[in-house]
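Below you'll find the structure I mean.
This part shows chain A:
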Amino acid sequence: MTARVPNEPVAPGRTAAVDVAWAGAAVQRGGRRVVDGVDLSVSGGSWVSLLGPNGAGKTTLVRTLAGSGLDAGSVSIGGRSLGDLSARERARLIAVVPQHPVIPPGIAVFDYVLLGRAPHQGLRFAASEEDRRRTHAVAQRLDLDELSTRTLESLSGGERQRVVLARALAQDTPVLVLDEPTTFLDVGHQLAVLELIAELRAERSLTVITTMHDLSVAGQFADTVAVMSAGRLIAHGRPAQVLTPELIETCWGVAATTTVDGHGGVTVAVQRRREVPLWPGRARVTEPPESSTPTTLEPTR
Partner candidate 1 sequence: MLRARKLVPVIVAIAMLGAACGDDAPETTPQTTSSATVPSEVPSTEPTQTTETVETADVPQRIVSLSPSATEMLFAIGAGDQVLAVDAFSYFPPEAPVTELSGFQPNVEAIVGYDPDLVVLSDDIDDVVSGLQAAGITTMLMNAPVDIPGTYAQIEQLGEATGHTAEATDLVEQMQTTIDRLIASIPERETPLTYYHELDDQLYSVTSKTFIGEIYALAGLTNVADAADPDGAAGGYPQLSAEYLVDADPDLIFLADTVCCAQSAASLAARPGFDQLSAVKAGNVIELDDDIASRWGPRIVDFLETVVAATNAASAADTGTS
Partner candidate 2 sequence: MGAVAVDEQGLRVALPRGTRLETGWLVGGIAAALGAVVLGLWLGPVSIPPGRVMLELLDRLPVIDIDSGLSVSDRAIVWDLRAPRVVLGLLVGGLLAGSGAAYQGVFRNPLADPYLLGIAAGAGLGATLAIVSGVGDGIGVVDPVPLAAFVGALVAVAAAGMLGTRRGRSGTASTLILAGVAVASFLTAVQTYVQQRHAESLRQVYSWLLGRLSTSGWGEVGLLAPYAVACVVVLTLSVGALDVLAVGDDEAASLGMRPRRVRLVVLGAASLGAAAAVAVSGLIGFVGLIVPHVVRRLTGVSHRQVIPLSFLFGGAFLVLTDIAARTVQAPAELPIGVITAFIGAPFFLLILRRGSEA
């Protein structure tokens, strides 16, 4: 709470760590409290993953950082209430990587990343050299150099995710919010993106707040995990303390086994709940038929 608000970055690309805290935060949607009295503080420079079943209110909670209003309570950043900040000031403190970013048709990668400089620009007709330098540095850091003139539509999912991340980093904010950053990526790209975020956090002292579905991923990358259910925060702490089979059973209604590794990271394996019977006379195939070879299938003629 004592961290100063970094209107000016400490050094290019590196910012002072900033705390984020919700106090009694509540959001109503259609008469329902989708976020219901959440108290959560995230200390500067740490990584917290918000977990919870669909509809628990995770995305709504992080959206309160991007200007979506609260119906009750407050959210503060670096000790200042978010409600007191202008949209521009807020965008200099918090960068958001949305789950489904809108990809403007025809836009080039460099121009898209440059949009991240918007909160630092005035009514300027062309981007300043400073803005271009920062943008270029971020693009280099995320290995987007080669792509800078390509359009976003022509990129693969993994590349596009890096570009959207680059735009958020170009904002030069101390807080980075990622809403389901790994949803559409294969396992390899999921890990690559999360490892990149981990590196960037270390380089820039970022406070990272992500929503997640994959408990194992959250359990391994986040410093702390916060579990929400029906709009309420039901647990917050180190992954090894929070992600227990009991909590997973209560919250998601599934049986799971958890393994804690030497660094305090948690992996979660979920078991199928019950066998669904097939139609009468048909049992589940447990062994391959003797006639078939398990190697390769002949192409049909």
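In this text, a contact is a pair of C-beta atoms (placed from the backbone, for glycine too) under 8 Å apart; a residue touches a chain by one contact, two chains touch by 3 or more; residues count from 1.
A word on the picks: all candidates are chains of the complex that A comes from, given by their letters.
Quick caveat, the model's predicted, so the values are computed rather than measured.
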All of 1 or 2 belong to the same complex as chain A; which of them touches it? 2
Interface with candidate 2, chain A side, in the complex: residues 63, 66-68, 86-92, 94-96, 98, 101-102, 104-108, 110-111, 114-116, 118-119, 121, 123-127, 129, 132-133, 135-137, 139-140, 145, 148-149, 171
